[in-house]
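Notes follow once the structure below has been shown.
Here the complex is missing one protein chain, while the rest keep their positions.
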Amino acid sequence: MKQLLRSKEAGILLIIVLLSLLITLKNPVFLTSSNLLDILKNNTVPGIVAMGMLLVIITGGIDVSVGAMTAAVTVIIGKYMVHAGGNLLTVFLLGCGSGAILGAINGFFVAKLDIPPIVVTLGTMSIINGGMLYYTGGSWITNIPKWFIDFGRIKLLGIPVQILFLVGAAVLTHWVLRYTLIGRGVFAVGGNPIAAVRAGFHKDKILLFLYSYLGFMVGLAAVVHTSIMRQVDPNAFFSFEMTVIAAVVLGGANVLGGEGSVFGTILGVMMLAVIQNGLILAWIPTYWQQIVVGAIILLAVSLDVMQNRRRQDQLTRIDVAGEAPFGG
Amino acid sequence: MENNKKEYMLCGVLAIIVIIMSILSPDRFLSLYNLQTMAFQLPEFGIIALGMMIVILTGGINLSITSGSALAGIMAAFILSGRVMVGASIGMSIALAIGVILVTSVLLGLLNGFVVAYIGVTPILVTLGSKTLYEGISMWLTKGGAISNFPEAYYWFGNESIIGIPVPMIIFIIIALITYVLLEKTPWGTRVYMVGSNPTAAVFSGINIKRVLMQVYVYSALMAGLAGVIMLSRYNSAKVDLGSSYLLQSVAAVVLGGTNIAGGSGKVFGTVIAVAILQVISSGLNILGVNRFIIDMITGAILIAVLTLNIISNRRESRRKSDETVLVAENRG
Amino acid sequence: QAKEYTILVMPKLVGIPYFNASETGALQAGKDLGVNVIYAGPTQADAAAQVKMIEDYISRGVDAIAVAPNDPAALTPVLRRAKQRGILVMDWDTPADKSVVELSVHQIDDKVYGEHNWDLLVEAMGTDEGEYAIITGGLAAANLNTWIDHGLAYAKEKYPNLKLVTERIPSDEKQQEAYRKTLDLLRAYPNLKGIIGISTPAPIGAAQAVEERGLQDKVAVVGTALPNDSAPYLKSGALKVSTLWDPAKLGYLTVALAVKRLNGEEVYDGMEISNVGVIDVWDDGITVIMGPPTDFTADNVDQFDF
Partner (left out) sequence: MAEERFLQMEDLSKTYPGVKALDKINMEIRAGEVHALVGENGAGKSTLIKILAGAEIPDPGGRILIDGEPVSFAHPLEALRRRIAVTYQDLSLFPNLSVVENITISRKIEEGARHIDWREMRSTAQDALAKLDLDIDLTTRLSDLSLANQQLVAIARALVHDARLLILDEPTSSLSAEEVNALFRVISTLKAQGMSILFISHKLDEVFAISDRITVLRDGQHVGTYLREELDEEKLISLMVGRKIRFMQYEKRSVGKPLLEVKHLHKKGNFADISFTLHQGEILGLTGLVGAGRTEVAQAIFGRIIPDSGQIYLRGKEMKITSTTQAVQAGIAYIPESRQTQGLFLGKTLADNLSVTRLDSLANQFGIIRIDLLKDYVGKWIQRLSIRPPYPKMLIDQFSGGNQQKAILAKWLAYEPTVLIVDEPTNGIDVGAKSEIHQLLRELADQGIGIIMISSELPEVLAVCDRILVMRRGRVAAEFPKDDATQEKIMNAAILGGDARQDVS
């Protein structure tokens, strides 16, 4: 507990609690389980993608093509279901598979050619988005088969199935990051890339892996999204990447690399979600909403940093003779 | 060793693209009208890209740059359109409007700079927050509508030419030169690079990195404001999303121009050439009637291709250089 | 016909279903009438991008430009320049600055259309009193704002007991946003009786949320949407009625009128345009109205395919 309070995530958790309290005071409906489940369900898609983005950001990279990739995968599975039918398994395989392939393309350029990730992904964003919209003309894919829609309606113990996928993605990512060598390699590359190679890591394999992993998450998110929306809008993910990146960074991941956690990222996603949800629940007038969101983000991140700084400053570096340890 | 290889290569790429466009559409692409049109189009984007570049040099990013442009523009538009300060003479209101743009920009830059430099929040978060905030304020001010109907005289900034050179182009050239001198020729500019290269070492070298960062964000916002002056004139109105499509494009131009996204290195000339490349691709392909989505795809591909080329030639270069040294050493020995 | 004309038809943006449908119509007209139609627009609904493209197409050389402006005022200078170079300048879908266009092709009379949406709402609610909300595409979309403003003014007069619970709510032109915001709305305003969705994804997202809550019978959703997208929700009853015109027809009409103008023909009230029908022309001699909107209901929606 003490460790949690001192951790990097504590600040953002505190802010979320504070916000929730404020909203609840204005409108108690906020704290009902059905509203909370709604918030969760409606943020599973950015949440799942954020899990992949987390890995990329830990290595000091960034992927701005996730919006385009997610849209492309929704189109791929949408077309597939409408034209070929398929079943749940094949849809997941196709979605995650095509996502992973798109991610691997990014990974290839980053890992093998050493091109800065932002350049690669800005490029592939234009290419994927352009290609996908050229091909679909932006038309929606409706007529998603009923079996798939039914799948999207499944609830287990009252919990929408989509939330379980988010939980699954989070658990998997946590496990990868904490208990696999490649996951630790992600941190190592983010902390000191030269040292990572010298320690024996294959940096290019790690990079290739994590961009593909992000692609895989994007694919999963695309399937989950389609199961919620029941149709495919190729334009639905315009500027989605910003939401995802914001969530991960809000959650304490360091854009310079080396730091970040699954728990923090989930908190980052939730913070954005709570703000969005609260805007309407707290009856904030439309034309004020963006001002409120911007101000909250600025305040929250500032508070977080200031609090961290104070803690750093008070840190005991030296066990000074005659001074109580950690003391006083 | 540091050199200008990247910039030479970008010039080469630009030349090749110009040649291709000229071959594909000789009468139209090379027409005086088109050249002038491009010269009118490029400056606003170029100035924003320079504003983005200086922030990227310090290892940051400014996602609020276009929102700042729009907000400053909107403030000025209220004056230009006579909605506030009714009764001011035209000259007065234009001068006032430009003053308001610059002052607003400085204030917006100060906010970003303060939170980045003095509070120490990651630039990407700060500017994402301020982007939302600025858009919110613009939206609140305009209720989403456009503020338009400016005095004719104000059109001069965006639409007139002096001896055949568009006024915005002249403004851009001046700004690019100033930025070049500031960044690459003055102690202040060197400090900007140093802060980007290693902020800790900068602190230990006695550089006031807080002040430098603050100045950088203000400079960036000023660029956004100046781009706003031109856009306001060219588009005859101000709206919350004024120039929003330049945001990611400007990041693309800066990295295409060889600036290190992690900060510390990058040249003004590189950014300028990159802006020109993007302009020529966009205009040239439009003239050829290519579908906009295909243009996007081609632009994306060129971005990756140029960087790939850069890296491959770097590798080759270092191999060639080492071979040379071996030869020299052997001849000596 | 002596010369094959080149006509640029520019939507607000490309890559969305609505403007895709217009493209089909515009290209079809080009084929039918033997002119060269270029249908091109920016990929984001950004006025600056639109201006640049028009400038480039002026360089390319076209005979007519018909544009659906993202920001009418922003296009005035470039359209004026086009006019100076002898290009026929018109607008379609959304009006540009009246003083520069020679023809303004409208699907609909904005006032009539705005009011129509409110009439539909009252009809669907079955009463003219109670709380309702508006979900719009984006707060900065000029044409959506016009319709809403007309509708609100009309409601104040005609349905004084209708109570708008909060200002128009933006949905980013995205179904999932409309869906999410509707869920929040339903919680924040439990007495809500109706929702108007303005912008094509908005009613769909709203209907989906209402359906998920099982509130079809309590909350009436109406609005502007394409029939293909509406069909499932119209049939489930979550969407009571949607209303729109045929965007393909609008594209067709735009090109057809451009050709007439280029050929020096008059455009007059009551004129019959083949494949489109009879058009209204206002007294200003510029504004052309294609006709009334079509309402799509569970019963008729299958007859349409766009």
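Here the chain labels run A, B and C in written order, and each chain numbers its own residues starting at 1.
Keep this in mind: a contact is a pair of C-beta atoms (placed from the backbone, for glycine too) under 8 Å apart; a residue touches a chain by one contact, two chains touch by 3 or more.
Keep in mind that this is a model prediction, so the values were computed, not measured.
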Completion exercise
Of the chains on display, those the missing one touches are A, B
Handout entry: Residue of A:T90, A:N143, A:N192 or A:S239 touching the missing chain in the full complex
Key = A:N192
Handout entry: Which residue of A:K155, A:R178 or A:R310 touches the chain not shown here
Key = A:R178
Handout entry: Missing-partner contacts on subunit B, residue numbers
Key = 1-2, 181, 185-188, 190-191, 193-194, 197-198, 200-208, 210-211, 260, 264-265, 317-318, 321-322, 325-326, 329
Problem - Touch residues of subunit A, complete complex, unshown partner - result: 178-184, 187-188, 190-192, 194-202, 258-259, 314-323, 328
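Methods note: only the chains that are shown with their structure count from here on.
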Handout entry: Pairwise touch network: line, ring, star, complete, or other
Key = complete
Completion exercise
Farthest chain from subunit A by C-alpha centroid distance is chain C
Practice task
Would you kindly tell me how far, in whole Å, the mean C-alpha position of subunit B lies from that of subunit A?
Solution key: 29
Fill in the blank from the handout: Multi-partner residues in subunit A (2 or more other chains touched) are 129-130, 133-134, 287
Practice task
Going through subunit C residue by residue, note those that touch at least 2 other chains and give them in order.
Solution key: 14-15, 43, 139
Exercise for the section: State the interface residues of subunit A toward subunit C in the complex, per the touch definition above. Expected result: 27, 29, 35, 38, 42, 45, 129-130, 133-134, 137-140, 142, 225, 228-231, 233-236, 238, 276-277, 279-281, 283, 285-287
Practice task
Give every residue of subunit B touching subunit A within the complex, in rising order.
Solution key: 59, 63, 115, 119-122, 124-126, 128-137, 139-140, 143, 248, 251-252, 255-256, 260-262, 291, 293-297, 299-301, 303-304, 307-308, 311-312
Problem - subunit A residues touching subunit B - in the complex, by the definition given at the top - result: 60, 64, 109, 113-116, 118-120, 122-127, 129-131, 133-134, 242, 245-246, 249-250, 254-256, 287-295, 297-298, 301-302, 304-306, 309
